[in-house]
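Of the protein chains in this complex, one is absent; all others appear in place.
Letters A, B and C mark the chains as written, and numbering starts fresh at 1 in each.
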Amino acid sequence: MKFEPKDPDFETRVRASFARQQVMDLLGATMTQVLPGFVEIVLPFRENLGQQHGFIHAGVIATIADSACGYAALSLMPPSAAVLTIEFKVNLLSPAAGTRFIAQGNVIKPGQNITVCSGEVIAQQEHSEKSIATIVATMMCIKDREMEG
Amino acid sequence: MKFEPKDPDFETRVRASFARQQVMDLLGATMTQVLPGFVEIVLPFRENLGQQHGFIHAGVIATIADSACGYAALSLMPPSAAVLTIEFKVNLLSPAAGTRFIAQGNVIKPGQNITVCSGEVIAQQEHSEKSIATIVATMMCIKDREMEG
Amino acid sequence: MKFEPKDPDFETRVRASFARQQVMDLLGATMTQVLPGFVEIVLPFRENLGQQHGFIHAGVIATIADSACGYAALSLMPPSAAVLTIEFKVNLLSPAAGTRFIAQGNVIKPGQNITVCSGEVIAQQEHSEKSIATIVATMMCIKDREMEG
Partner (left out) sequence: MKFEPKDPDFETRVRASFARQQVMDLLGATMTQVLPGFVEIVLPFRENLGQQHGFIHAGVIATIADSACGYAALSLMPPSAAVLTIEFKVNLLSPAAGTRFIAQGNVIKPGQNITVCSGEVIAQQEHSEKSIATIVATMMCIKDREMEG
């Protein structure tokens, strides 16, 4: 799908917001691509992201998938908007084994209040890659002052 | 619901497995209660777990909720079993503001292959608390050698 | 949870809206209880609601669970509002065997735009009952003229 961004500076705004997500520093995740309705986040493997069998924890996979979806949604919102996750569902297709994990979020239905996104997380090995998780997420467009809690 | 554990040493086994989840150290989460079919994990607030508005990232909330559910499921499994998350859905009810976050996972339907769990995450402030997220998760009981990926 | 309805005539309004859901007639479902933030719908077993093994189809179970949640949400909305389902997730805990199926929907987080509900479906046999499905649903409060599609 092709989308027309409402804010010509969407990429700057998305990247600035991502830079404020301190947890991405903690995990070691970086934002690679930002297109209208599409965002990619990359996470290198690290042992201290692991669950009990040494794979990346499902919640860490969900974290980068959720941010990829949320920023895909934000890329289509007007300049003054903020984005908040209403809900997401993650299916883990295979254990998260790999050297790098690539989360891709896509808007599948933009809206003034509600934006629906889907995405996947791809695990890369040295000579192969495979999809290890899917996400479907519902995002809400809010004005900053609505966000007190 | 009351459950009869198949493994009398379920608590030791659950806590030992949790201790191998290195990401819990990274996040600062600890396991508090372990009962048959119920697990509680506590996460103190830290700025470097935050998203762009300073709340705890939804993925971090999902991480502790998923582990609480997964270990609630494992607590009812036989000694040789391991647990893997098939899928989970998280609804964020309010922004994750608070000093401490308490994830509680409950088995709602145990099974030989599939165990369904639900849970919630409670945010504590100094003098109040509220439920900020719900999770429903499907867990699979596997034997260790099935886990290659 | 105790909720204060914004519309004193909420029950009349909810029942009138349910009466317009023609599919409920087709399925044979009736609305039994309507309380602030809670709705119950009952569906007697009928062979022509079945899937390939003679159990009630999961989609039919979802239909009554979704309506129970949607009307639980509507019961707390102002008089002029309408409700639309954004998304729901259903976990099937056991095959839908029984003589009667009771869907109960509860509001767990009311909101001006978004209301989150959870519910379950209970299958009754002559001398027993059990929970066969859970639902978590996100509902949107809309004004009628927004609903063109």
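Rule of thumb we're sticking to: contacts are C-beta pairs under 8 Å (C-beta built on N, C-alpha and C of every residue); 3 or more make two chains touch, one makes a residue touch a chain.
Bear in mind the structure is a predicted one, so any value in this text is a computation, not a measurement.
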(message) I'm checking contacts with the chain that's been left out. Which of B:35, B:86 or B:122 qualifies?
(response) B:86
(message) For the chain not shown, which residue from C:31, C:60 or C:141 touches it across the whole complex?
(response) C:60
(message) Contact with the hidden chain only, please: which chain C residues?
(response) 17-18, 20-23, 25-26, 47-53, 55, 57-60, 62-67, 82, 84-92, 94-95, 97, 147, 149
(request) Would you write out the residues of chain B that touch the absent chain, in ascending order? (result) 86-87, 89, 113-114, 116, 136, 138, 140
(message) If the hidden chain were put back, which residues of chain A would touch it?
(response) 89, 91, 93-94, 108-109, 116, 118, 131, 134, 136, 138
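Convention: only the chains that are shown with their structure count from here on.
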(request) Compute the distance, rounded to whole Å, between the mean C-alpha positions of chain B and chain C. (result) 28
(message) Can you pull out the residues of chain A that are in contact with at least two other chains?
(response) 86-87, 89
